[in-house]
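Before I ask anything, here is the structure I am working with.
The other protein chains are all here in position, but one chain of the complex has been omitted.
And now, chain A:
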Amino acid sequence: MITFQDVTIKYDDFTAVKNLNFEVKDGEFFTFLGPSGCGKTTTLRSLVGLIQPTSGEIYLDDKDITNLPTEKRDIKMVFQSYALFPTMTVYENIAFGLKVKKVEKAMIKQKVADIAKKVDLAAEQLAKKVSELSGGQQQRVAIARALVNQPNILVLDEPLSNLDAKLRVQLRNELKSLQKNFGITTVYVTHDQEEALTLSDRIAVFNKGEIEQIGTPEEIYEQSNSEFVCNFIGENNNITKLVTNHPERFDRLNLEENNAFYSRIEKLKISLFGQTYPLVEDELSFTGKIIDSEYYGIYTKYSIKVEDTVVRAVLKEKLSLGTDQNEKVQVILSQQHILQYK
């Protein structure tokens, strides 16, 4: 188990990370998610031991590892750029950590062969120079190089960010199954919300050097507990104006305490004007006009003007065959799905 206790990290006068407190459980896939520059890499590097917190402690199980140098920590890292050693072959790269530990030659050979197989690197790739590999293969070498040391904890800094979209999805799945097979505690950094949601057991959402929320993907998505998290994850309609214009209709919301209201775009329902839609008890219906639609194949996204608010909604099937422009529609909001913030 990893514990961060009041960890603050400064670069000279600039505070990159402020007062972090969180735990990562054994075997967990834990993700740092946040926009660029919010301190994810910094936090990760302090966990790995490449930088030192300005204040606070980091514990591994019950041991204080705050001052332990990286080479003594059993936490291995896969770097954002992979950081493969360009002058060595694939084999030499993977064997590097074992060689440093003075493991027997035959043993090294065995272990490298095993891990290469597990990450799906063919034997003939091992003799190649790392510069002769594709992006995806390089990533697997980087992972193998970390995993072959059988670390307690594996740490990955945006390992998929350099890859094209298709490979990213493929490797994301491979990564997940690798982690499952090895049962290894994994700390993962990304600014891609889709990656975070699909991979993680739990997610910590960072904002400007502080953690805004920690929770399972569902919690983070369905019950975002701050306006920042709500906006960072998923797509939203800001319906504050609509709510304040009709306070009497939104009877289930806490209008006294909150003054910002959002609804995720897939929670909105649309029905053609004139068609009757049976409203459930917490649902409200508003009349609007379609002003734009974007066709995505799997779904279509509509922009609808309701009073002076533009809301977006998605539908699996297109509304009608003809043009959707200026079509009058009903927008149905379910109050229980409205996220409200101070």
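Following the convention adopted for this analysis, contacts are C-beta pairs under 8 Å (C-beta built on N, C-alpha and C of every residue); 3 or more make two chains touch, one makes a residue touch a chain; residues count from 1.
Following the convention adopted for this analysis, contacts and distances are computed from a predicted model.
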*Out of "FAD-dependent oxidoreductase", "Sarcosine oxidase subunit alpha", "Iron ABC transporter permease" or "Protocatechuate 3,4-dioxygenase beta subunit", what name does the UniProt record list for the absent chain?*
"Iron ABC transporter permease"
*Looking at A:Phe22, A:Tyr59 or A:Phe96, which makes contact with the chain not pictured?*
A:Phe96
*Can you list where chain A touches the absent chain?*
9-12, 45, 48-52, 54, 67, 69-72, 75-77, 79-88, 96-97, 100-101, 129, 131, 145-146, 149
